[in-house]
Every structure is written in C-alpha cells, then in structure tokens.
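What follows is a single structure, and I will ask about it in a moment.
One chain of protein is taken out of this complex; the other chains stay put.
Letters are used for the chains, namely A, B, C and D, taken in the order the chains are written, and counting of residues starts over at 1 for each.
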Amino acid sequence: MANKKNGQLRDIWRRLKRNRLAMVGLVILILIVLVAIFADVIAPYPYDLQNYSDVKQWPSSKYIFGTDNFGRDIFSRVIYGTRVSLQIGFISLSVGALVGSIFGAIAGYFGGWVDTVIMRFTDILMSIPKIVLAIAIASTLGPGLVNAMIAVAISSIPNFARVVRASTLTVKDQEYIEAAIAIGAGNSRVIFRHIFPNILAPIIVQATLGVGVSIILAASLSFLGLGVEPPTPEWGAMLSAARTYIRDEWYMVLFPGLAIMITVLALNLLGDGLRDALDPKLKN
Amino acid sequence: MNDKDKPLLSVRNLTIHYITDNGVVKAVNDISFDLAKGETMGLVGETGAGKTTTALGIMNLIPNPPGKIINGEILVDGKNILEFNKYQTRKYRGNVASMIFQDPMTALNPILTVGEQIAEVSRYHNKLSKAESYVKAAEMLELVGIPSERINEYPHQFSGGMKQRVVIAIALACNPQLLLADEPTTALDVTIQAQVLALMGDLIKKYGTSMVLITHDLGVVTEICDRVAIMYAGQIVETGDLEAVYEHTKHPYTKGLFGSLPRISDKTSRLNPIDGLMPDPTNLPNGCPFHPRCPDKMPECESRVPANTEIEPGHFVRCLLYE
Amino acid sequence: MHKLLEVKNLKKYFETKNGLLHAVDGVNFYINEGETLGVVGESGCGKSTLGRVVIRLLDATDGRIIFNGQDITNLKDKRAMRKEMQIIFQDPFSSLNPRMSVSQIIEEPLRIHQLCNSDTEMKSRVSELMDTVGLASRLADSYPHELDGGRRQRIGIARALALNPKFIVCDEPVSALDVSIQAQILNLMMDLQEELNFTYMFITHDLSVVKHISDEIMVMYLGVMVEKCNADELFEHTLHPYSKALLSVIPEPTIRKTKERTLLQGEITSPINPKPGCRFAARCVYAKELCSQVTPELEEIMPEHYVACHYVKEINGL
Amino acid sequence: GSNGGQEAPAGGSDTSTSGGSESKGAVTPVDKKDLLFAIDQEPASLDPYMHTKQQGFTVGTLIFETLVKKDASGEFIPWLATEWEFVDDTTIIFKLRDDVTFHDGSKFTAEDAAYSLSLGATSSFSKTVFSSIDPDNTKAIDEYTLELKLLNPYAPLFEALSSFRGAMLCKDARESMGESEYGRAPIGTGPMKFVDWVSGDRIELEAHDGYWGEKLPFETATARIIVESNSRSIELETGGVDIAMELAFSDWDRIEENPETILISGESQSSTFILLNNSMEPFNDIRVRQALAHAIDMQALVDIVFQGNAMVADSYYIPSIIGHKSVGPMEYNPEKAKQLLAEAGYGDGLAIDFYTYEHPIHSVVGEVLQSMWGAVGVDVSIKVVDLATQTDLNNSGKVSTAHMSPAVAIADPDAALMIWPTWRTISIRHNDEHVQELLDAGRATYDEEERAKIYGELQEYLFSKTYSIPVAFPRAAFGTRDYIEGLEFNAALVPDMTTVRFK
Partner (left out) sequence: MLKFTIKRILVAIPVLLGVTLLVFTMLYFTEGDPARLILGDTATEEEVEALREELGLNDSFGQQYISYLGGVLKGDLGVDYITGRPVSEEVMDRLTTTLKLAVASIVFSMIVAIPAGIISAVRQYSAVDNIAMVIALLGNSMPNFWLALMLILFFSVFLGILPASGLYGAQYYIMPVIGISAGSIATITRMTRSSMLEVIRQDYIRTSMAKGLTEFLIIVKHALKNALIPVITVIGIQFTVAVGGAVVNEQVFAIPGLGKFLVDAIKARNYQVVQGGVLVIAIICSIVNLVIDLLYAFVDPRIKSQYQKSGKIKRIRMVKEEG
C-alpha cells in the first residue's frame, strides 16, 4: 500500500523534479531547515552574547558576518534567526491555514447562509490591508512573538478560506462525493475523508507561498516595532535595529536581509513548482 | 489504389510516439492509407487506439514535446506536409486541410463572437477585408443552418448542437479539400447527432471535400462513410469499403467489436465481448499487438508482426491468418 | 409480482437564477423486484435527477416514493435505507475518490455501516467483492488513476454491492466505456442480477443498450414520462412521436438500413418554467393547437403500454 | 508630467529635482530664495501652548517671537519687550514694542502678551514651566505695558520667557479661529508667516512683509517631515534639503566629514535615566535599587547606546545648568550588586520587566541591561509595547523599569528635575516629601548661590536613595549644507531658525 501511495507522490515528484527552479528552491529550503535544526552546532557564539570590546566589527575570520552594535556575532544571530523566522512563518501559517481551511470547507460544502456569513467575514478581513490588519491585531494584543504570530495567522485566514472554498465547490460537484453520501457517509466524513484530501494541492501551494508572506509580514511588524521581544534574533527585528547603520556598517543590514530574501525566494520557487506539479491541468 | 484519381491524401508508414516520463507511448505505429478526392473514410477504434494522434499528425499539430513523428510521410496533393516550413504549414492548416475537434463545448473560444471565429479564417487565408469576411461568415452560418442574425452572439448563447455546427462552419470556411472530423458527434445527443451527421454528409457532398471521420461508433460510420479503417493499438488492422468490413469481417478484433455491440434487431441475452483490455501503449506486446486477446491466436502471432494484406480488392487485413 | 419501488407524481424543481427548473415533473412508475426499468431520453431531460431523487440523494419537491412498502419520501434517518438502495455512476473517473485505494473505496461502506467485526473479516469481504466484479485481487492497493475505465467501473459496482442492496440505480454506467468493455460490464451486471436478484433502474441514452438489458422501458422528455411499456413492445409498437423519432435515428452498425429516419428539428428546449401543454409540441411533426395548450395525461393505450400524447391513436392509426 | 499639479515645496524642486549630483557644489546660494529644512516628526499643532514637540517649536521660531531672548553670553536681552522691572518678587512690569504687527495685520499689544502668558499658566502642555504665573491677575496696564503677576517667586521665569515656550500669540485670531484651527494655521509676529500645511508632508511659510525687524534672506521656508533618519540624512547629503534636524548618531561622522555638509552638534539639556518603580516590589527595597545600579557598566552602556556621543551622567541634570553637582555614577561592581541582592533576599535571582517601545535608544538600553543585569542574576524580560501603551502604563504606575529621556523644556534645574515632584503620575512613585520640599525651595529662591546649594543637596539626596539611575548626558546634532551659516545649536533642540543665513 505504501509503495502505491508513493507511486502517486512519485508522479508529483517527477514533475517537480523537472522544474529546475523548484529544485533549487527545495535544496535551499532543506539547507535552511537543517541550519535551523542544527543552529546550536553551527553558530559559533550564543546569539545574545554581548561583547563590548568587539562592537560593530566588520566581517572577518573571527566574525564572518561581523558584529552588531552590541558586539554580538551577526552570523550566530542569523543562524538562530533561521529558527525564529521559520517558526514564525510555519506556525503562524499553519494556524491560519487550518482555521481558514476549515472555514472555507464549511462555507463551500454547506453553502447557503453559512457560506454567506463566512464569506462576508472574509470580505471584511480582506478589505483591510494585510499589514494594517496585522498591525491593528498586534496593537490590540500587544507586541511579542506569540502575538505577532497570532496577528500573522489571522491575516492569512481569509486567503485560505477563499482558496479552500473555491476548491471545495469544485470537488463537491464530483460524483465521488455523491457516491460517499449514497453509501451513507456523514458530513464530517465527507469533508475530512473525501473533500480535504482532494483539495490538499491548492492548500499546499498556498501554504508554501504563504510561509514566505508570513515571514515577510512578521519582519515588517518587527520593522514597525510590533514584532518579537529582544534579544530574540528575528531577522526582521535585526534589520530594523540595524537600519540606522545601513550607510556605514551596511553588513549589519545585508545579512539578515539576504537571509529573508533567500528563504522567501526558496519558498516561492518551491511553491510555484508545486503549483505546476500538483495542477493536473498542467500535466503534459 | 486502382486506376482511380491520384489520392488526395496519402499516409505512408506513419509512426508517432509521445516521449513521456513514464515511457515512450507508441501511439501510431506504421500506418498507411490513401484517401481519394471526395471520399469519406471512417477511422474507428477504441480509446487510445491512436485516432486523434493520426489526425493531428495529418494537420502537423502533434504537440512537441512530448509528441514526435518518428517516421513516415503525409502526402497531400503529392506534397509531403511534414517538410513544410512554418509559413507553408500555416497556409496548409485551415485552408487545405481543416479539423473538427471532438468537444464543441470547448473547441470554441468563449470570448469571441462566433462570427469572428468563422470570419478570421477566411480573413487570414483569403485576405478578405473585415466586412467581406463577415459576409462570408454569415453565409457559412446559414449554410450550417444557423440564422445569420446570430453572427454576433457568443458560444455560450448556443446549444451544443449549434456549437458543433459553428465548428463545422469554421472548418469549412475556406473550402478545404480535406476535412478531419475527430468524433464530431460524440458529445451530442442522438437526435442532434443525426442532424449534424446529415448536415455534414450534405456539405461534403456539395463541396466534394474528402473526409476522415474519426469515431468509435460503428453505427455512425454506416451513416456517412464510403470506407472504414479499424484501428487497434496504433495500427490499422482492417480496412475496406463498408460492405467488406461489415459483412465480410476478417480480423478477429473487428469481429470482436461487432460481437460486443448490443443490437436492437436481435435479442441476445449475453453479449460476446473481446476478453481483456487494450495493451499499454508504452509496452506493446511483441508480434501482433492483438494476440493476447485474440481467440484465434497462433504461436507465430507472438513473434511476428503481420503485414498489411489485401485479401480482396480494396480490403486489407493485418493478421497472420490471412497472410 | 412484488412492487419493490413505486413512485407517485414525483416532482423535482431546482431554483435557478433564471427561474424554477422543472427537472422532473410528475413522474409515476413502479418497478417489480428483480426486474430492470430502463430510462431513456435526451441529455437534460431529468433522468439523473429522477434517479437521485428516488434514492434520496436529492429531496423531492413533491410526490411520494414508496420502497418495499415503506414511504421513504421524507425519511429522516436514511442510514438503513442507504443499505438497501445504491447507485452506480456514469463517469468511472470522477465517481471514485482519487486519493483512496481500491480497497479503501470498497471498504468504506462496510466501515460506515459497521458491517464487519474485524479487519480480517473486512479484508476477506473486500476480496470477495472484488472477485464478484472480476477485479484481480492484486489491484487492491492500486489507485483509480492507475486503472482503465472498465476496471474503475467495476470498483464502482463493487462499492455499490458491498452493502447488499436490493435496488440499484445505474446512471449511464457504460456510456463512458468502449464497446468491448461496455459489453463486459453489461454482462457482469446481468449476471449479478440473476445471481443476487437485484432490481435495477437503468438510466441511459443508448437505446440498444437499454433494450438489451431492460424488462420495462420508460421514455422521458423534458422532465416528464412520455411512454412506458415492455422493452420489446416499445421497439415493436412505438407509439409516441418522440419515441418514434428517437428510435429512428439510432445509428445501427449495419449497412442495410431498413428504417425511415425522422430527423427532429431543433433541440430540447429549456426546462425552466415550462409552459403548459405537451413539452414535445415544439419539435413534433404532428403537433396541433391542442398540444401547446393542454398537457397530455399518461394513458394506457395498449395493455401495460402507457403513452402521453393527445393524438397517439390517430398517429398510429389505432 | 508633474503628476497632478502637486507643487514642489517652495524651491525644493530646484535643488532636489535636479538631483543630488548636480547640487553637489553646483548650488549658488546667493540667489537662493528659499529655505528647506527637514524635521523628524509631524507636529500635532504649531500653537506653542498646545503641544510639547520640539519639531513644532522649531518651525514656530520663524512664526512666533518671545518677549525676551537670551544672547550668546547667556544674558537676557529685549525682544518684543523693550524693558522690564521687578516691582516685587511676584510682580514684573514689561514695556512692549509699539511697532509690531501680526501676520493678519493687527497690532501686537499688551493684551496679547497677557493672553499668551495666562494661557501658558493654564495649558496642560506648558504649565510645567509657567505654573507660577497668576493667570487672573496678569494684565495689560496700557496698550504696550504688561503687568506679570506670579503666584509665588519663580526663579526660572526669564529662562522660561526667553524659551520658545513663551511665544506671543494673537489673542483675537486665536479666539476667533478656535485653538485647533489656530494651531493648524497660526498667526504670530515672526518674520515668516504661515502659508500651507500638507498633512504628513510639509509646512510652508513665506516672508511677512510687515515684519518689524530685520528681514530674513529667504522668501519662503519649508519644513519637510521626514521620519526615517536615514532618509533625512540622505536628503541633506544629496542637497534635497538645506538643514536636517535630529541626525541619528550613526550619521554624524559622515555629515561631519562631507565637505558639503556641516554638523552642528552640542550637548542636549535633557538627560536620560533608568526609571525604577519605587512603589513596586522589589524596587521599594533600596538594596535592590543599588544592586541594579552597581551592576551596570555605565561607560560601556553609554558608549554602545550613544555611540560615543554622550557623557556618562554623574548626576540628575547636565553640568551647564546651575546647581549641578557631580554625585555619581555608582561604581560598577557586580560582586557588590550580587551581595546586595542576596541581602535583599534575591540571592537566587530575580525576574523583572523592562518596558520599551519602538525607539532607537530605549530598546538598545534594554538589551544591554538585559545582558548586564543578567550577569548578576537578574533576569530581564523586555516588554516592547507601543508608545501609547507605554505612556498609559507609565502614568498608571505599572511600569517596573524603563529607560527615559524626558525633554527638559528650559535650561533650569526646576525644569530639569521635572520628573521628581510627588504629584507626577509617572511610575517612579517615590513619594518622598523631602524631595518635594527641596524642589519647592529651589523654585522659590532667586539667589543663585543659595539655589545652587539647595539643588546640590537634592542631587545628593536623590543619589543616596537611588530612586532612579542616571544614565547619560547625550549630545544631539543638526546638519546643514555648507552654504548655511548662523544656525546655532540649541540645548533644548529648538534651534532659532531666524538666525539662518546663506553664505
């Protein structure tokens, strides 16, 4: 059984493999995840170790990315930051995806007033720009890592709700759904056994792209002062704190910026590739 | 091909493969046939037999990648269209040969008026002005039985049968000599199918167009065709005029097809289908591709590919029984 | 004979944005146990809708459905009923969940109705079912997309059989299949009926198929039943003008045509807010004034042969 | 196209449109008729009695004038007032100029002066400096004579009057326009008059033809609001503006080294300190407060935070204000800190919250403290809130520790010690009546020497109690293009823009 299932995955994998950009994205992403996992091993210094005699050191063999205004090793902070930023991206996105998907599936499956209510609510959320919404939520909850994640999660709900609802509507019309009802399956069985597995593809694509959006959104929150609490080495917060040094000690801004860029780019490449690979219409 | 006119279309040893990740799909394997001017040939076969691929090959429209014409030539009026350059190919398509696709619901561009879709062909090929091309389009509409007032309507405002007529109008807009109709009525209801078939029969007669009618329905063939070719796994296994194939059926596969059909005229309680399934086109059996399902299989069938044998004038069979 | 299913004045209307769509508009019939009722008609005439309403996948707008003596029209708890009535779908591609393996698909009804006490029992039941429909047991872990149309349709049949139903709605189960496969499946279905005494409601637009398999045939046009009688009777004595036209245009695979073809003009009209009168009047060559004013009732013109046409007798010289 | 007729700020397009490269050295200031300066925040109002933002005051120096000014040597010199006389400790008579008109053409009279100063006494924004004025009895004796009454003797009076806080408003205009409208389109007596205020973007002024004094060399002046410090300094470097206020520390060197720009820096009159909430556990224990002070390597902290542009604070206000007494800083001694903590019962460690908002300095202090206090077993968690929340929490006594740098309105100990009165609601909450007594005494003493003694005692007392931990006396800087002269550093960070000249 397992190997047949793999057969299906193998198809997707084969299509994905053909897409060179997606593979580049995947490899980078795997490296980044490894970095996050082994941050303790890779980072030469603790991320919060302040060394007042080595403040604002340019990159050198001792500090490959240089040090910040506290004399902290930027390389170590970027490495540990991988953990934080991935965490923010993945956790907040998963929460948003889960909630949004459930709402979207309910709206699409049941239709009628449930659909109207849920969709009007997403309309409401969507008529406020994401960043403004996230800031408003973060202000309401107060800053901090968890609250920033909640803010990012909430602002990603409407996208998922919409995507999932649209896919649910197409899947709902398939005969196998009717077949399931005909053999006596209840609503929850239909939604979770029959609809969800079949709309996973757009959810996965949306999620891959969404993680990138979330990382950037969280970084923007940090930039505007509503992100994580020091000394957490979140990339956005590092950028924000270093931005006054951009003119002279630009390396302080360069590395966290590159870290964000590479991570998000990898996610985007992979997401686009997955979209192509998972979309049966694009099969050839 | 007796001493009739020189054939309009002559397909010689055509072999087309699709090169995919899952292997090489041998869609069309060494087929040859001729089509005389004004003649209509039915091309019959089950799903995946390679009918559409053959037609696309004749239009030189095989999607590449993954498709590839491996071998053979397609002579239209004596010229090998596979050697045409880009410009010649464009002039050939729509003008000399045109194709009607299977599904009228999707074959029309939803956002252009039907008039425009008909008009652009003649505008492009015959260098007509916009006004002239619309006059021509209106004529074509009337010809296929649609009032020309509807020229500015969009496909979604038409019923399925009408859309198929529009598709026919497009195909005939430049009076092509060769019409390839790929299951033109499969998506339609029986009553509409009858209308459309009647219409097509009239039109090709009127213009003297040669036609290859692709179908999987042995009934449809009898309504309109002069000759029929039966395809199996990328090969034409039996070809001849209607009487030869329908009444002096030779190939075991063709026999099996007829045995599978429930008939209105005689009530049998059980049908007599061919056992088994079409072979996987990426992995065709050696020898005769039909041998695994053949009731008359001989040991030799497993190793030798039968040749096309003319068993009576104009009646060809590819089977070792008749070699 | 035992009337397994009886349908009285069944109506199903859909609300659409352009008005009320009369998909099924007052249909009456019954099916005897162990027999097959064939339902034919053009696309959109309401065949599938009728089939779905009958097994309560859709709620009827009006009318009554009596199954095995029980009125199930408004039954709330449908679980027990689902075991008795099943459906086989037209499209073997979209009727199987692409994310479930063959065995999972066949197991599902057994799980839902808790018909097996153990996994081993489940396994043996599944392989028994696969065997019944002629699926090799090595395919148990395959996914639908790896199989051809004929095998997929067999899965659909096995799924329907799993619950041991009495009555099965077959919604064009063979029209997506190639002739040779179609013949295999038709044979299978007929064998099963013989063996297990199923009652079929067999929906199709292919008249040769319906004749082959049915005991009774019902011809539908735009939501209403225009003719119903024994299968052979229909082909011998076609009475309704629509049925006549329909029968005359079937392309038969013979080169010696005997029939006179009646080409109908135009296409089936919109079922939305239909005007009173005969639905077929607009396309009928015999139509007179009365036809577009008064809706014809179904009448028993000959024994067990029902026709809904004002002029049926004149047309057929009866 | 110029995109929908949006006007460039007066003259701005000439310099910045043509791009930085051209402006480098290419500008001929001789015929420059406009002054462009960048401020770092949008003022809420231009009415000097309706806000406390230095940005609004800076723009205001062109629009409004004061009765007296302070010259380079620190002497108070006549301005709108020609002379003055102390009748007694609480009564002063001012003679005013008779040739001064407001921008709307009306005459400036003693009525206006009395109105302005009474407003100062009651407005919640300016009463910190003018609360000693008696608003009911300050009145015009005749058209150009003002009698200023005080509720109690108030030593910093002239310091206050000469600061921009004591600007003269037009009574009629303000009363007819209403205070918010007046703050939006002010009418004063200064050399420039208000023209336009494009929300969030700029404030435009033009020369006041009826100005009584010397005309300024520019005909228009535009204050552009550029919040991002990087952008502000880049605009200055590329010639997009003539003057940029509030340069970030990291930009100083570059502005200084750039031959086309001039850095004007000096010691700010504000100082910074670490607030400890003396009414809250564990800060109500002096041993904890002192332990925290001992745990800080103040020099390192100040160097990191101010990047070499501040002195370690040795007391509670800057040395150039009278009465300053060097009392600190507390010796850096982590061992002692640990010991004190242990004595106070926190030998096993202590967890405290440090509050900050998005601010380039406060959060950096927080991070350093986190590290330094962490070294003596005090676990600091930094609560980043936003300014509104911080202000609210602070004034409801809920902030435990924070770094603060309250603006000091005037260069006087009374203003510099403005956080210490017991009536203050901020979270310092020492409730020490002795502090209040000393403050009251200092305020009421005109004799400078005696005053200095009182404040000296206060500073020692505060240090001994360690109610707060003084951190730094920071410097501040503005930048100008090389063709600007005359602009002087102002310790209140409100430079007098009327002194600007083109080379």
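In the analysis below, a residue touches a chain if its C-beta (ideal position, glycine included) is under 8 Å from a C-beta of that chain, and two chains touch if they have at least 3 such contacts.
Fair warning: this is a prediction, and the values are worked out from it, not measured in the lab.
Of the listed residues A:Y52, A:F110 or A:F223, the one in contact with the hidden chain in the full complex is A:F223. Note on the undisplayed chain: of the listed residues A:I137, A:I150 or A:A277, the one touching it is A:I137. For the chain left out of this panel, the touching residue among D:T91, D:S106, D:N137 or D:S231 is D:S231. In the full complex, subunit D touches the hidden chain at residues 1-4, 6-9, 12-13, 16-17, 19-21, 24, 44-45, 52, 124-125, 127-128, 179-181, 183-184, 198-202, 224-228, 230-231, 234-235, 237-238, 240, 385-395, 406, 418-419, 423-426. Listed by residue number, the positions of subunit A touching the unshown chain are 18-21, 120-121, 123-132, 135-137, 139-140, 142, 159, 162-163, 166, 202, 205-206, 209-210, 212-213, 216, 219-220, 223-225, 236, 239-240, 243, 246-247, 250, 253, 257, 260-265, 268-269, 272, 275-276, 279, 281-282, 284. Residues of subunit B that touch the chain left out of the display are 59, 61, 89-95, 98-99, 101, 103, 106-112, 120-121, 124-125, 154, 156-157, 167, 170.
One rule holds for everything that comes next: only the chains that are shown with their structure count from here on.
Computed centre separation for the pair subunit B/subunit D is 89 angstrom, with centres defined by C-alpha atoms.
Touching two or more other chains at once is no residue of subunit D.
Annotation for subunit C: no residues touch 2 or more other chains.
On the side of subunit A, the complex with subunit C involves touching residues 1, 4-5, 7-8, 174-176, 178-185, 189, 193-194, 197-198. Subunit C makes touch with subunit A in their complex at residues 52, 55, 57, 78-79, 82-83, 86-87, 89-91, 94-101, 108-109, 112-113, 141-143, 145-146, 156, 159, 162-163. Remark: subunit D residues 229-230, 233-234, 248-251, 253-254, 297, 300, 303-304, 307, 357-358, 360, 363-364, 366-368, 370-371, 381-386, 389 touch subunit A in the complex.
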